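Below you'll find the structure I mean.
All protein chains of the complex are present and in place, except for one that has been dropped.
Up next is chain A:
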């Protein structure tokens, strides 16, 4: 095409556009979007198009960049209230008429540059440096600009001597902060493994593993706080107990009874008195800790108070962190400017330039390809999805099967638990033997079986139903599993808190809190054992079976919903048990670590990426909100109920002599009032907050008002954004109109007598 002259090219272009005109008249829509595609226009039009300000980005259009810099430096000056003269006419669209003569360009560039130098000189030193740094010019250009700016000032001494100390300090702080962030980010747990998994299996499976990591962090926090404030002081100053003879069998580790029940693991071990740090063990009298004759320099550590406040504060902080991360996730997924999808962001922003190994680059490409295919298939699936009335009956049947099986499972567990308690009563009267201990594991075993088998049933049922989109299938599956877990936990909580705690003597227990703690410990362990068994037998052997016997080429697919809900179930058990077993988070940490590695290996060996990729973009939001709402809220409600309304057992534990657990806090507040009148307001605050509901209503009202105002602001912003979008579209239409007019005028001038000249510009919007 370069061989042709301008004339020849125009003729060819007009001929080609003639041919296209007929085709285009039939397809108007394509015209609307492709009007500025290159090969329809003449050379003059092309020159205009290529020098349009919105397209001048490259090295050759320094003028545009300098103009932008001018605008910004003027704004900066106005902001700092320095000289008020505004001498810029840098509105880019006016510049368009200067295209013919290049020499005019050079002059204009020179004037613009001089203006920029003037602007920069009037800024402060810090602003100037920042402005220069942030300009996307090449280093050579910037050096020239800088020399001109500084040539009027006192020469080179500016470079080195005039660095004020506060900017040095700022820079140092900045570096320290970056160093810390770097350390924190390099401590990212399992970064390499996660990247590998994400590359092979996509974002859905990856979100499961990220969720394990989040749960691990929560448990580490719980463990550290509990360990520091509860376990450590009590472990250092052990209370005197009558040593009970227990045979050490290996089963203790699983049942939590025997020597473990008198250890720092369970509630019953903790004393109900104040520990003084300087007392010696031989001074201790049984049950009351050290003598209270103290000299004022000793530190007194009140165990019941510490217990109460530690639990409350950990729950409070965990709640805040959960709500905060949930709102952040929501904020990320639902934006004010809600576009149709994420494809553009994925394409423009997802390449990680840090990756340098060939294998990792390949993995990254795989990852991106999978994600793009997921997004595309969802977009396509969304377009094809229509409502269907048929299959309603199938859905009804499926739902009734799931709900029915859940109900029967819960009922069964309730009856079995009652039966097991009766058996246990008989055992307690008799000899303590291995079989009796093992019977304690029966209830957890049955519950875990139910947890394993019923989701399989749900899977079968949903295979029978035909869902249009995989997302709907996933949500339905999650909901059913959630219902199952909630009902199981509800039944168990009713058992423990409603029956056992209310009448502990009837169940033959001196220390019902320790018993409940042991039950939770057993549940956690048995759940883990069953998960291991399922992974080994379920996934591995199924893979062998399906590949060997059924001769299927595909390996099984990882079931995300079920695995996530199992994690949430385990975490709920941990939160329920923290009050009774302060070391339960440690058990959960070990369990999560082992689970991560086991699931990872099983995944890599046994499963493959789902053949039909679907987008799992809001998965993290969903998981966090499931963790927050049913799980954490339920645990908080039961812990609050325990602290508020259940009488602690009188034979063990830190709250032995109190009518209710929260009385420890109340007593302390009253003590403060009597010993230190200045802190009486604390008591008043405590009374207001805890006992007077009016205050809570007021807080809730203020909170709701704030939410309402925020939603109105968001609404207003949305309206403004859509108005601005319309305006930009109209400007685009104006641009197209002018360009086509220009083309028509040019053609009229070129071919005044040619039959193919068109008096009307085509495709113009009037």
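Methods note: a contact is a pair of C-beta atoms (placed from the backbone, for glycine too) under 8 Å apart; a residue touches a chain by one contact, two chains touch by 3 or more; residues count from 1.
Following the convention adopted for this analysis, contacts and distances are computed from a predicted model.
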Check: When you check the chain that is not on display against UniProt, which of "AP-3 complex subunit beta", "Cis-aconitate decarboxylase", "Distal membrane-arm assembly complex protein 2" or "Calcium and integrin-binding protein 1-like" does it turn out to be?
Finding: "Calcium and integrin-binding protein 1-like"
Checklist line | Touching the absent chain when the full complex is considered, from A:264, A:343, A:401 or A:633 | finding: A:343
Notebook entry, point to check: Among A:75, A:111, A:143 or A:692, which residue is in contact with the omitted chain in the full complex?
Noted result: A:143
Checklist line | Listed residues A:300, A:536, A:728 or A:745, member touching the removed chain | finding: A:728
Item checked: For chain A, the residues touching the chain missing from this view -> 32-38, 50, 52, 54-59, 61, 129, 132-134, 136, 138-140, 142-143, 146, 156, 159-160, 175, 178, 332, 335, 337, 339-341, 343-345, 347-358, 361-362, 365-366, 368-369, 372-373, 376, 379-380, 725, 728-729, 731-733, 735-736
